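A protein chain is absent from this complex, but the other protein chains hold their places.
Here is chain A:
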Amino acid sequence: MAEVLVLVEHTDGEPKKVTAELLTLARTLGEPSAVFLGGPGTYAKAKDYLAQYGAAKVYLVESEDIADHVAAPAAEVLSKLVADTSPVAVLAAATPDSREIAARTAARTDSGLIWDATALTADLTATQGIFGGSTIVSSKVTKGTPVVVVRPNSTAPEAAPSTPAETPVDITISDAAKGAKIVDRVVEAKSGRPDLTEAQVVVSGGRGLGAAEHFALVEKLADTLGAAVGASRAATDAGWYPHQNQVGQTGKTVSPQLYIAVGISGAIQHRAGMQTSKNIVAVNKDPEAPIFEFADYGIVGDLFNVVPQLTDEIQKHKAG
């Protein structure tokens, strides 16, 4: 069976859930080969996970050249693997880093690129929601090796234990690819909550909260639901919440089972990042707020009354 290259999404070796989703998807297209690119000593943390989700092979590069430079070295490795293995497709996650690596790989291998796919059939027809999800297109790569960037939460991950053959990739990263050097990493927002793009439930707060300290209401609700916390741009611009948590056109795109918008009007740029959520719940005191046009369930009311009550009721529900 032909190989499908899956670019492993991970943080210092810790695999992200979308990796399992991509491997599951890859199994419907051919034989999944995980491509693990990371810093020295990071693979150990991913090894069992890749086996659990059915990687038949793992191509491996652990080096500072990869970890300490932006996109180009990873694209060099992936392009070499495309040339060496002639895969049916390359799958990568729709995260900022991986989409850049995917794009460069497509350019280097003279291949077509599809981004933000939410489904992919065995004949490599991709489904994408474009224009903020208002139009659904099916598209296909017509040149080279299809490079497909897939949205997190598009495929339900299914375990399929395997014993992958590990193949270190024999490559020397070119100097040209090492032009952009990462000299420091600064952690600003460590919350212990689920990753925003992968969470099954997201609770987001907007300008309606009125002050940074009122985000505690959103966090408390999020924690009773095991949810990630998001924010509108108005809230991040005001400095109430870290901008890494911004949801929308210029923030993260999320597609959880449940999205709760608290004090958010539902501007088109916000909508672009959350409207594929399965269930949208809104709390807003303005009955005319655009968010009610696409919410599945909405409460017109003051968030300072509604949200604490909701948190209590969920706690009671869980206890009862």
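Miscellaneous remarks
Keep in mind that, in the parts below, contacts are C-beta pairs under 8 Å (C-beta built on N, C-alpha and C of every residue); 3 or more make two chains touch, one makes a residue touch a chain; residues count from 1.
The working rule: contacts and distances are computed from a predicted model.
Per the UniProt record, the chain missing from the shown structure is "Electron transfer flavoprotein subunit beta", taken from the list "ABC transporter permease", "Electron transfer flavoprotein subunit beta", "Cell division protein FtsX" or "Sulfite reductase [ferredoxin]". When you scan A:Gly129, A:Pro157 or A:Gly210 for touch with the missing chain, the hit is A:Gly129. For the options A:Lys45, A:Arg207, A:Lys220 or A:His243, the residue in contact with the chain missing from this view is A:His243. Residues 11, 70-72, 75, 96, 99-104, 106-108, 110-116, 125, 129-144, 146, 176, 179-190, 195, 201, 225, 233, 236-237, 243-244, 249-250, 257-258, 268-269, 272, 279-281, 283, 287, 292, 294-302, 305-314, 317-318 are the ones on chain A that touch the missing chain.
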